[in-house]
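What you see is the complex with one protein chain gone and the rest in place.
Each chain carries a letter (A, B and C) given by its place in the written order, and its residues are counted from 1.
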Amino acid sequence: MDDVGSVVAFWMLSVMTLGAAVMVVAVRNLIYAVLFLILSFIGVAGLYLTLSADFVAIAQVLIYAGAVSVLILFAVLLTPRAARDNAETFLQVPGLVLATLVAVTIGAIALVTDWNEATRGAFPETAGAIGEALLDKYVLPFEIASVILLAAMIGAIVLVRED
Amino acid sequence: MIFLAEWWDLRDLGNPVGKLLELLGDHGPDWLPYAVSAIVGSITIVVFLLVSLLAFAWVERRLLGRMQARLGPNRVGPWGVFQSIADAIKFVTKEAITSRNVDRWMFWAAPVLVAVPVLVVFAVLPFGEGMVLADLNVGVLFVIAVGSVTAIPIFMAGWSSNNKFSLLGAMREVAMLISYELPQVLALLGVVVFAGTMRMNGIVGWQDEHNTWLIFLQPLAVLIYLIAGTVEINRTPTDIAEAESEIVAGYHTEYSGIKFGMFWLTEYFAGFAIAAIIATVYLGGWTLWGLEEWVPGWIIFLAKLYGLFWLFIWMRGTLPRLRIDQLMGFAWKFLLPLALINIFVAGLEVLIWRENDLAAEAVLPGFAIANLVLAGVLIVAWARFLGRARPSWRPARARLVKELGAVVYGQEG
Amino acid sequence: MSVELGHYLMVGAILFSIGLYVALAKRNAVGILMGIELMFNAVNLTLISFSRFVSPPTDVSGHVFVVFVITVAAAEAALALALAVVVYRNRETIDIDRINLMRW
Partner (left out) sequence: MTMKSEPFVVNVGPQHPSTHGVFRLRLTMDGEKIVDAEMVVGYLHRSMEKLAEGRTYTQNIPFTDRLDYLSAMSNNLAYCMAVEKLAGIDVPERGQFLRVIMAEFQRIANHAMAIASFAMECGVWFTPLMWMFREREKILDLFEMTCGARLTTNYVRIGGVSFDIPPEFMPAARALLKEMPERIAEYEALLMENEIILARSRDVGVLQPDLAIASSASGPVLRGSGVMWDIRKADPYAAYDRLEFDIPVGTCGDCYDRFLVRMEELRQSVRILEQALDMLPDGPASVNVPLALRPPAGEAYARIEAPKGELGFYLVSDGSPHPHRFHIRSPSYINLTPLRDMVVGLTVPDAVITLGSIDIVLGEVDR
């Protein structure tokens, strides 16, 4: 991947994703944090596109930016008397240290390891291949996932239902 | 195709642009054609949308005028055709008020962001053969995904306004969008099952190849998509997010001037987008059973698009508004089960067709008739099942009495 | 200059650690959920980049795995937010600091 477009796109999207993620930490208002989280999700979707994973990118926009974030917004609004200031607990410093250590460790591993890269091009079309894989090779996990979704749906309804 | 494909042949607007790109590719750096094609395509789409908007803001008001036994705008220019231009000037020159306690950043960002998803939808819609900005192979999914993102700017507008009515309107809109996404996706899935592709051009090509429109094979899905689309564009039968008799103007209560203009314009753009999606997916896009050889495909496509938009205008002139819980109930209790049955039937039919290697000409008319009958039966039966039939004891008109003093009340009356 | 696997892995690593910090240190339960979502995204990004750069061209296992992760994440988000709402109803707060009773 060394054509100009890909490189520019990668750097712009990375900066957008990580910058938005940092803003999630930094902003003082929880609603702003959710909106920056959405921006970060969209940046990740863009990164998927540069990796020629179009189906996953669209699914990311559809589910994360369109559905999960709206759920989060609803949760924030349904808890009106809770603090909306996006503050930290006493675990701020340990959390920061741990997060830095994890970043350094993973980064080091990522750079040091020889990943045995295959020289290969982009996928021509992923949607069909994913569909076939889901209904052929991964049909059992697929069914289990649907059961999980059903269970989650019923669970959420039972939890929040007024009676 | 009998097209000459000379660069000046406007039957395919891609010809001149292609020539331009060819020239650029020959003489400039290799990324230049991409950039130029993207810019030219985007500008074309925006110009097309703005022109359509100016035209239809006037057409809608004239048509509504006819439906409502009045004249409609008739002062600015002949038959009032310049009314929309006058309106546009008014929007721009009016003061865009920002109240003191609003959340400034979001209040300003929302009207700008709200137009983005709608504009992006047009990137994957083919205006003619080859006249598509980005022929994504997941076009159908893209349209749905982008449509689901519109909830965010609307929420931003409602929340940042610091107004109860705005917030209520925004929450209603978000809840509606989420609920109607499901039937919408399932309605489009039926098409994908038949066409075997999610590429918009592929779907159009499939319809062209089989000499049919998917509206015949998927009548129920068209209806579901039309209803869900009406909800998404927030026009009258379902405009509860800005129901003026309840919550003043919903999420754009606090907006004025060009900021309100952006919401207003986005509503029109979204209407065009839904009409364009239906025209592409269910009505054969830029094809018309061979006529596209003589008439430019983009004119056929625009004719279908505007025809469908006329349907939205008609609905607006006729129907009252549902209550929010009724609208949500309609999505979950009515549209969703029907969409599920529809997708099941579509899958079954395609299975029968493919497994037995039947000829398309033989099976497709049968499927069309079967699905039409099924759609009618399902709608009636499901409505009965949900108890939508009129209570038999209740008279359809007021009772007429001559004597006074008594009380007729209740069931047996 | 070109973009290689390492670049993507680094982005994933940083995103993961930001998510980890949010999940560990934020006081609001919804904020913690946001951190978890960020971590999911980092993992997904890593999976997709491996699928693009390492696995054989016909194999979409990475993508399929991401689809599963997204599915499970959606289910998890719905449940977690329902829990947050329930906790709020009972305690009128979703601050992690103040949800410290073993029973209520």
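By our rule, a residue touches a chain if its C-beta (ideal position, glycine included) is under 8 Å from a C-beta of that chain, and two chains touch if they have at least 3 such contacts.
Values in this document were obtained by computation on a predicted structure and should not be read as measured data.
S.K.: In the complete assembly, which of B:S42, B:T236 or B:S256 touches the absent chain?
M.R.: Checking each option in B:S42, B:T236 or B:S256, the one touching the absent chain turns out to be B:T236.
S.K.: So which bits of chain B touch the chain we can't see?
M.R.: Touching the chain left out of view, chain B contributes residues 64, 67-70, 164, 236-237, 239-240, 243-248, 316-326, 388, 390, 394-410, 413.
We adopt the following convention: only the chains that are shown with their structure count from here on.
S.K.: Roughly how far is chain A from chain B, centre to centre by C-alpha average, rounded to an integer in Å?
M.R.: So the centre of chain A lies 29 Å away from the centre of chain B.
S.K.: Where does chain A touch two or more other chains at once, residue-wise?
M.R.: 55, 59, 67, 74
S.K.: Can you list the chain C residues in contact with two or more other chains?
M.R.: Within chain C, no residue touches at least two other chains.
S.K.: Any idea which chain A residues touch chain B in the complex?
M.R.: Touch residues, chain A against chain B: 3-5, 31, 35, 38, 54-55, 58-59, 61-62, 65-67, 69-70, 73-74, 77, 125, 127.
S.K.: Applying the document's contact rule, which stretches of chain A touch chain C when the two form their complex?
M.R.: 1-2, 6-7, 10, 14, 17-18, 21-22, 24-25, 30, 33-34, 37, 40-41, 44, 47-48, 50-53, 55-56, 59-60, 63-64, 67-68, 71-72, 74-76, 78-79, 81-84, 86-92, 94-96, 98-100, 102-103, 106-107, 110-111, 115-118, 120-123, 126, 129-130, 133-134, 137-138, 141, 145, 148-149, 151-153, 155-156, 159-160
S.K.: Contact residues on chain C for chain A in the complex?
M.R.: For chain C paired with chain A, touching residues are 1-22, 24-28, 30-31, 33-34, 37-38, 41, 44-45, 48-58, 60-61, 63-64, 66-68, 70-79, 81-86, 88, 92-97.
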